[in-house]
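Note that one protein chain is taken out, while the other chains of the complex remain in position.
Take a look at chain A:
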Amino acid sequence: MTSTARRGRSSAVAAGPAVLWFLLFMIAPLVVLFVVSVGVRGPGGGYLPGFTLANYGELETRLVPILNTVRFSLIGTAVTLVVAYPLAYYLAMKAGRMRMVLLALIIVPFWTSMLIRTYAWIFLLGNNGIPEVLSTLGLADDLRLLNTPFAIVIGIVYNYLPLMLLPIYVSLERIDPSLRAASKDLGADRLATFRQVTLPLSAPGVLSGCLLVFIPVMGEYLIPVLLGGGRSYFLGNALADLFLQSRNWPLGAALAGSFILLMSFVVVGYSRLTRRLAGPLPTEGVL
């Protein structure tokens, strides 16, 4: 009894710095955000203290970027999954000795800045890039790729591929090969084995990969600006405008706060759901 109590106290002491850190960097900004969100816009922009919920009422004027963001995040995550799964499957099951080299080839580009990588796509998708190649080959004329929703999805898939690929790869690689052998032994062909054994056992990787991609894409700012030409306005762009252009800090704070709240619900709900489907995720406790 006493030893448990002592252990409890000493662990509380040990956790002290962590708690402090948490308060300083997680709770305090949220408090500031909330205080600003119930204030009023100053005459020349910025923030004046006050208490009003009007900013939250005004949120519906920003519905378009919110819906845009959700839509592109869902589509982007889905397409990333479709691209990453076969790749991860190949790496885990078929690549043999090449697998480390191939993994490195996929990951190393991501050590460079996201800005540079996205600029590269501006060139590739721009009029002198892929469209030019296609028209020279006589395959398509006057194709526009840059500044389209398509370009945004490409940007999302390219930039977030490793976040999807790695968890799926790990979960596939962990599957004992004798399970697939057993499945075939018991009368299932390759497709039936994939459907009944490989896919369900890789579900934890798929589910955490989706979460890892979905969350940062929801906060994406760069891709819609550079590849979408600013036409498809994301939440991140709306926030940047509110704070930097129209300098309506309270409305921006209300938007950001609601967004954080929404994402918290999404993450918690998703974790609950997947835990029921596939057990605790590898990402649990991180997100």
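Just so it is clear, a contact is a pair of C-beta atoms (placed from the backbone, for glycine too) under 8 Å apart; a residue touches a chain by one contact, two chains touch by 3 or more; residues count from 1.
Assume contacts and distances are computed from a predicted model.
S.K.: Would you mind picking the UniProt name of the chain not drawn here, from "Phenylalanine--tRNA ligase alpha subunit", "ABC transporter ATP-binding protein", "2-oxoacid:ferredoxin oxidoreductase subunit beta" or "Carbon monoxide dehydrogenase"?
M.R.: "ABC transporter ATP-binding protein"
S.K.: In the full complex, which of A:V82, A:A181 or A:L261 touches the chain missing from this view?
M.R.: Final answer for the missing-chain contact: A:A181.
S.K.: For chain A, which residues reach the chain that was dropped from this view?
M.R.: That gives, for chain A, the contact residues 176, 178-179, 181-189, 192, 196-197, 200-201.
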